[in-house]
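Removed: one protein chain of the complex. Kept in place: all other protein chains.
Chain lettering (A and B) follows the sequence in which the chains are written, and residue indices restart at 1 in each chain.
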Amino acid sequence: MSKTDVSKKALLSVNDLCMYFDSAGRRIKAAEHVSFEINEGEVFGLVGESGSGKSSIGKCIIGLNRATSGSISFHGTELTGIKSRREYTEKMRDIQMIFQDPMSSLNPKKQVGQIIRDALKIQHIGKDAKERDKMAADAFRRVGIPVEYADRYPRSFSGGQRQRIGIARALAGKPKLVIADECIAALDASVQAQIVNMINEIKKETGTAFLFISHDLSMVRFLSDRIGVLHLGYLLETGTAEEIFREPMHPYTRKLLGAIPRCQCRILLRAANHSVRLSATTLR
Amino acid sequence: MDGKDDSRNILEVKDLRITFKMTTGDVKAIRGLNFSLAKNEVLALVGESGCGKSVGVKAIAGILPDNAVIESGEILYKDGDETVDLLKFRPSVRKKIFAGKKIAMIFQDPMTSLNPVMTIGAQLMTAARSHAKMSRKEAWAKCTELLQEVGITDPARTMEQYPHQLSGGMRQRVVIAIALSGDPDILICDEPTTALDVTIQQKILDLLQSIQRAKGLSIIFITHNLGVVAKLADRVGVMYAGKIIEYGTVFDIFFEPRHPYTWGLLSAVPEITELTDDQNTLYSIPGTPPNLAKEITGDAFAPRNPYAMEIDFKAEPPMFRISNTHYAATWLADPRAPKTEMPAELAERIKRLKQEEADYVKN
Partner (left out) sequence: MLSGWIEMSQISRAQVLHVKEMEYIQAARTIGAGNRHIIFGEILPNIMGKMITQIMISIPAAVFLEAFLSFVGLGMPPGSCSLGTLLSEGFKSVLLHPYQLIPSAVLMILLIVGSHLVANGLKKATE
C-alpha cells in the first residue's frame, strides 16, 4: 500500500466546511468546521459511525447537499455556491459518486448499458453516440462485467454485479475523483473483498483518487492511504492509515479501534477455557 | 454428530431438508442440515447470503413462510426430561407451547421488530403476560426488572416511550428484553448487531454474553462477521449452500480450518493487526454462490474451489471426522486425498496470531 507522497498535489481541498440543516424543528449540525485534503491518485478513507456526518460531507462535495459555510475546491475551482446547472455539470465532470444500495442505485427500467450511456450523455462526455458506446464498453470491461450483458436489466444481476455496474457508471467518464459512499456495506464478505480488490487495481491503473466513506474500519484501513476520523460532525483526527491504527491519538479513535471485534488469540483462549469448563461439568 | 455426551444437547437438528415452492420452480434451500446445541453454549452459524442460515433457524423457531416445505429431518428439543421432535407438532400447537417461551428469537432490524404504534411498556407487558398468567402489577414489575437486566438505566421512563424515541442500541436491548420475558432455554439471534454501529455492537455483544453466562442460556448466533464469532462463540458451524461444511470449536475453525471455503472466509477479512503487510489484494473467493433451484451434483462449492479435485464434481463429500470436536465436509480430509495446505497468507496470519498470544501471555 503506498504511503503518502508529499510531492503530490492536492486534488480536493475542503476548508472549514459547515453543514447544518433543519429537520423536524431542530437544527442538525452534520459537519462542523471540517477541513481535509485529498491528493491525486490517493485513497482517503473517511470513517465514522452513523450520525457522524460522513455521508453528508460526501454529498456536499458532490453537490447533493448545500454547504452552509466553508469552501470546497477541486483542482483550484471553487465548488460551493455554483448556481447554474450548466456550470455545475462542467465543473463536476471529474467527480463521480458510487452509492450504497445496489438494489436502488440503478434505474430498474433501463438497460445497464443505457444507464451508462445516458450518464455520459447528460454530462456531455464523448463526442457522439459511438464514442460513448466505446467508453461504456471499456468501463464494463474494467469492472469485469461481460460487454454482452449491456442490454440486460438490473434485475438480472446480483448485488455485487450491480455494484460493479455502479462503479462502471462512475468510471466511464474517466473522472479524477470518485466518492464511494458506503459502497460495500450492503454486500457479502467475499464480494466485498472482490470489490475492494477491484478498487485497488483501478487506483493503480488509472491514478483515480477515491474518497472512501465507510464505517467498516478494517476495510478502510486496508484500502486507504490516508484516513480521517469523524464523530458527530467533527473531524477529530487525520493521518496515514498506519499512523491512525498504530498510534491513534484521539480518545474517540482509540475507543473506535478498541470496539472492533477481532480474531485475537486471547479472545479465543477465553472461549476455549469456557468450553473446557463445560466439558468438565458434564463428566458423570 | 459430536463425539460428546449427547445428553448434554438441548437441541439437535438431524438431516433437515427444506424446499421452497416458488412459481419459477423449487428451491432447495436446506439440503441436509446437521448440528447440535449443548446447554449453556453459544453456537455461531456463519455463512454468506443464500447459504440458508436464516432459513434453518426459522425452521427451529417455527416461523417458516407458507411456501416452505420440510421434506425430511428432525429437530429434537430436550424439554425438561423428555425429548420431542418439534416438526411433529402442528403449527398452532407449536406456537402455543414453544414460541417465545422455550425458544425465543431476535432479529436484525430493531425498528421493524418493534411495533411503532405501541409503547415499549405495552409491548413488553403483552409478551410477559402471554407467557404466564399474571396481574398487570406483577407484569409491570417483571418488565421493569427485565429492562434493568438488559442495561436500560431508567426503565420506568422507557416503558412509556415509543420505539422511534429510542436509539438503535436501546431498541435492540428492548427486543432482547422481550425475548427473555418467557424465560427461554434457547435464544436464536439472527444477525442482531449487523445494523448497529461498532461501539454499540460491542455493548450489545457484551450484554448477550453476560446474560448467557448468568442464565446458562443456549444461544444460536447467526452472523457473517468472523470477529463477532471469535468474541462470542464456543462452537462454530460454517454454512454453504444449505449445509454445514465445517463444524468445530472456535479454536478448530480459526486455527485449524480444513475446508477451502473456510480458508476463503478467513482470508477475505483484512486483519487490523497486520501492520507489516505489503499485501495489496485480499484473497477473495471467485464467483458467486450456486443457484439452489438447480440440481447440484457433487460438492456445491466445487465450481469456486481452487483446490477442487475431480471427485468434487461427481460426489458430495460426507462429513469427515478430524477430531472429537472438529468435522469438515471436504474430500481433502479423506485419508486418500493428496496433502493440501491452506493458503500461505492464511497460515502466516494464524502463525502471527499464535505468536502474539505467546507474547501476551509472557507479559
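Details
Keep this in mind: a contact is a pair of C-beta atoms (placed from the backbone, for glycine too) under 8 Å apart; a residue touches a chain by one contact, two chains touch by 3 or more.
In this text, all values refer to a predicted model and were calculated from it rather than measured experimentally.
Partners of the chain left out, restricted to shown chains and counted across the full complex, are A.
Note that of A:Met97, A:Ile195, A:Leu217 or A:Ala241, the residue touching the chain absent from this view is A:Met97.
Within the whole complex, the absent chain has one touching residue among A:Gly81, A:Pro108 or A:Pro146, and that is A:Pro108.
Of the residues in subunit A, those that touch the hidden partner chain are 62-64, 85, 88-89, 92, 96-97, 99-101, 104-110, 115, 118-119, 122-123, 166, 169.
Note that only the chains that are shown with their structure count from here on.
Every residue of subunit B that touches subunit A in the complex is listed here, in rising order: 4-5, 8, 38, 40-41, 48-49, 168, 197-199, 201-202, 205, 224-228, 230-231, 233-235, 249-251, 254-255, 264-266, 268-273, 275, 277-278, 280-286, 288, 353-354, 356-357, 360.
Within the complex formed with subunit B, the residues of subunit A that make contact are 1, 49-50, 158, 160, 188-194, 196-197, 200, 215, 217-219, 221-222, 242, 245-246, 255-257, 259-269, 271-272, 274-275, 278-279, 282, 284.
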